[in-house]
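Of the protein chains in this complex, all but one are displayed in their positions.
Entry: chain A
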Amino acid sequence: MLTALLLLWPALAALLVLLVKGQAAKKVAFGAALVELVLGIWTWINFVPNASTQFLLNEPWIAGAGIMFKVGIDGISLLMVLLTVFLVPLIILSTFKHTYEKPASFYALILFMQTGLLGVFTALDAFVFYFFWEVALIPIYFIAGMWGGENRVRVTFKFFIYTVFGSLFMLAAFVYLYFQTPGTHSSEEVAFYQLVLDSGTQSWLFWFLFIAFAIKMPVFPFHTWQPDTYTTAPAAGTMLLSGIMLKMGIYGALRWLLPVVPLGVSQWANVVLVLAIIGIIYGAIIAIRQQDMKRLVAFSSISHVGLIAAGLFTLNEQGLQGAMIQMLSHGVNVVGLFFIIDIIQSRTGTRDIAALGGITQNTPFLSVCFLVLLLGAVGLPLTNGFIGEFLLLMSVYQYNNWMGAIAGLTIILGAVYMLRMFQRVMFGEKNEITQGFTDLTFTEKAVLVPLVVMVFWIGLHPNTFLNLSEPAVLKLLDVIKR
């Protein structure tokens, strides 16, 4: 029942927000997201940390075809649900200083998207998963397309076509798998896990599924939509895309690719790892050359996701657990960084690194938050990024020493582009546009403080979260190695 409530509440709240006139919509939306956060924490409290799937909801959906509306939460899902319910209120709060046109629609779309995201993370039936996968896409298309910046129409359309194109292949694969299940057919996760398919079939099924997830993450060379979309979307849209939606791809691969076609994965894991590692280096090198802060973080995101994907396809426990914890860390860090960029842009009117400088001098609070989040992204010990990167690099190193060594460059390159940005934007001489830069307001602190706390929480005591997902990950590995 709790799962149903988690899924229903944001959608209902979205309808409620639509009725609110004017800028009050943001407050109602924030309140609704807080309620959802409470529901999420309540789920966490009631969750028994073992490998089972809990809070199961299993109702007939398309009875004639044996398709059930089956959702539930296990350790892996729980972490993603917590990430979503934690970030959405902060993302809504981060927009408080903006006055968007048609605020009711804007905030309703964010809440509606939350339903889609949570549905993706809790779905236990392939068609339910696909359903929510697309439900999450439609709101972000409108958010980016209606409230975005320059070239928004072309850029968001490219993004939409790309992702839908990929997901149609996934749908075709799901329907094929559905017909392979015995008896009256079923599209449930467990039914897919029990399938025994020959390696030739698994080989092409792998690509049908992988393309959808690779575009969403995005893995090199499927990333071309990402920098433009992140740059063009409004700040809240970028945060939703990079903080949560990107995790749909990783989560999808974890739950619907690795265990479903393990033979296909073992055939192609090498190729994926090579692509992922190219992405790590490629994203980092391009990030070093960026002048636009938002683009820089966008490319750094390609680099970080490359490492997560590499760890995922090593198929060992460190890799999968590393991916889990790094999904949380990346979500926290990237939302924080995009928010700080948004603050800088709205105070100075620019995101151009060359035009800024000397901001630290009158903003101690902002500087500290920025530095913590940035070091988290770089992966300094004591911060959240360290735990994930350490586990992931270790798993890649176990898989292949050389790959591990090359992937390890991410730490050095990451430090280069992040610290370069920090140095040029925050240090140095003040200039005209940074002259009157004021420190954080109360609302801005309210967004950044929870994020900073999370950076240290995950960095100092990762077991709070790792223990939640560990039994489920081990169970998943058993299925993969069947």
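Here is the rule we use: a residue touches a chain if its C-beta (ideal position, glycine included) is under 8 Å from a C-beta of that chain, and two chains touch if they have at least 3 such contacts; residues count from 1.
FYI, contacts and distances are computed from a predicted model.
Asker: Any idea which of "NADH-quinone oxidoreductase subunit N", "Transcriptional regulator", "3-oxoacyl-[acyl-carrier-protein] synthase 2" or "Extracellular solute-binding protein" UniProt assigns to the chain that's been left out?
Answerer: "NADH-quinone oxidoreductase subunit N"
Asker: Among A:V20, A:L34, A:L171 or A:L371, which residue is in touch with the absent chain?
Answerer: A:L171
Asker: Who touches the missing chain here, A:A65, A:L263, A:V449 or A:L477?
Answerer: Here the residue in touch with the unshown chain is A:A65.
Asker: Which candidate, A:A13, A:L78 or A:M146, sits in contact with the chain we can't see?
Answerer: Checking the options A:A13, A:L78 or A:M146, the one contacting the hidden chain is A:M146.
Asker: What residues on chain A make contact with the chain left out of this view?
Answerer: Given the touch definition above, chain A has residues 60-65, 127, 130-135, 138, 142, 145-146, 152-153, 157, 160-161, 164-165, 168-169, 171-172, 175-176, 178-179 touching the missing chain.
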